[in-house]
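These notes are about the structure you will find just below.
For this view, one protein chain was removed and the others were kept in their places.
What follows is chain A.
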Amino acid sequence: MDKAVVLRGITKRFPGIVANDGITLEIEKGEVHAIVGENGAGKSTLMKILAGIYQPDEGEIYIFGKRERITSPGRAIELKIGMVHQHFMLVNRFTVLENIILGAEKRAGMVIDEQKCRKVIGELLSLYNFSLDPDARVEEISVGQAQRVEILKVLYRGADILVLDEPTAVLAPQEVKELFANLRRLKEEGKTIIFISHKLDEVLEIADRITVLRRGRVVGTVVPSRVTKEELARMMVGKPVFMKLEKTPVPAGDVLLSVKDLVVRENTGKPAVNGVSLEIRGGEIYGIAGIEGNGQKELAEAIIGLRKTSSGQVTICGRTATGLSIREIRDLGVAFIPEDRHRQGLVLPMKVWENMILGYHRKKEFLKKPSLNLKTAREFTEKRVKEYSVRLSSIDQSIDGLSGGNQQKVILGRELSRDPRVIIASQPTRGLDVGAAEFVHEELLKKREEGKAILLISADLEEVLSLSDRVGVMYNGRITAEFRPEEVTPEDVGVYMLGGGVKAGEGA
């Protein structure tokens, strides 16, 4: 029997990073094949290639035994590949039926043949045992139901291969159960399912085979019955080789950053940070581990003043920072390396030197009476560029054209060269290649030796454990455990990251 999907040597490069590096993978017809890996391992890129959104730079794709080039999402549908996106693409005001047929209406002359559509959808619903009212408006149905609409959309278009991108991320535990029941039924009917996730419990429950990706490469393909969760986690994270970073002992200084009972709410009123307390001394790196979306981002943004705090207190260098403006907080000596450098760190169309002084452009040295002092700004930039070996053709170049690693160096140069006392680094190596990531690590350690207090937030467990002096695990808006990295293994921390250790239940 033909394989449903065969990938050979798929490589995809983005500026500064190889997202997929020679991926070879076979997916049998009628199996549930899970693809797991950490954030940034290349799962999404691979699936986007399969869905026709990206084109691979190298490699071959075979669909049901035939070599194909998936040139567009439309072509993917023709090849019977259906993508169920993590973020729903539904028209809220339309009914379930209207959403399903949208763009693929069965017609009778000029008008939509609603009866025919209704019949086809009715058949699909009963064949796969989906409970769904075709006439309900999407805005009125639950998240789990909306996801079923997405699945039906691709089935209606005749998909035989379903790609589900992190389908459980938005679901409550009982909805996950229902989804799995649906998936099993689809499998019985001969559909092939590719299931992307980083939740190991779920993958072990539903998948026939599991392929693990790490840093754009396939680590291996395993069968759930012959592997434990811990083994899988190790494959995902890599061997717990502590990077060979020289960590000289630094005498602890004063408490420079202190957070007390901090509560930060989302717009919906739900607390994203729910009573976090921590203290960081000079010469100390405090790492926060945790699966993304557990309040890390909100914590960082609250400290720097980007987010309002509901209650609790932030103290920086002995002074209350709660309620101050971002500029005032920065002036207390806080440097911020934001997790999304394109959205928060840089103004992309602007020049390199303009980005290098952004936020500090009203400092004395960059002003000359009514105007900016372009000369000192440029000198400052040239110096940082040399110091951080940023690769560029000119500091007048738009920062758009720099690779991710070099863009991050510009941010480091801007934030760290002003002798800050507290550094908040949020996912500082995300999307960087190994060399650039190493550079960032060394910089952070250098600052530690200089006696700065550093809050390091990262989804990369290896990074957190090898850099930090203390590690807190954040889960559901709380710090649920605190370790010294030398006392624990990544697996121990992993348990807490998944919500274990405290109270089981309530999926991550």
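Everything below uses one rule, namely that contacts are C-beta pairs under 8 Å (C-beta built on N, C-alpha and C of every residue); 3 or more make two chains touch, one makes a residue touch a chain; residues count from 1.
Note that in this section contacts and distances are computed from a predicted model.
J.: Quick one: the chain not pictured, UniProt calls it what, "Nucleoside ABC transporter membrane protein", "Acetolactate synthase", "Methionine biosynthesis protein MetW" or "NADH-quinone oxidoreductase subunit F"?
T.: Matching "Nucleoside ABC transporter membrane protein", "Acetolactate synthase", "Methionine biosynthesis protein MetW" or "NADH-quinone oxidoreductase subunit F" to the record, the invisible chain is "Nucleoside ABC transporter membrane protein".
J.: With the missing chain put back, one of A:Val276, A:Ala321 or A:Leu346 would touch it. Which one?
T.: Touches the omitted chain: A:Leu346.
J.: Any idea which of A:Phe14, A:Phe64, A:Phe94 or A:Phe180 touches the chain not displayed?
T.: A:Phe14
J.: Among A:Phe195, A:Phe336 or A:Phe439, single out the residue that touches the unshown chain.
T.: A:Phe336
J.: What does the interface between chain A and the hidden chain look like in terms of residue numbers?
T.: Interface with the chain not displayed, on the chain A side: 13-18, 304, 306, 325-327, 330, 336, 338, 343-350, 354, 358-359, 361-362, 366-367, 370-372, 374, 391, 393, 400-401, 403, 433, 435.
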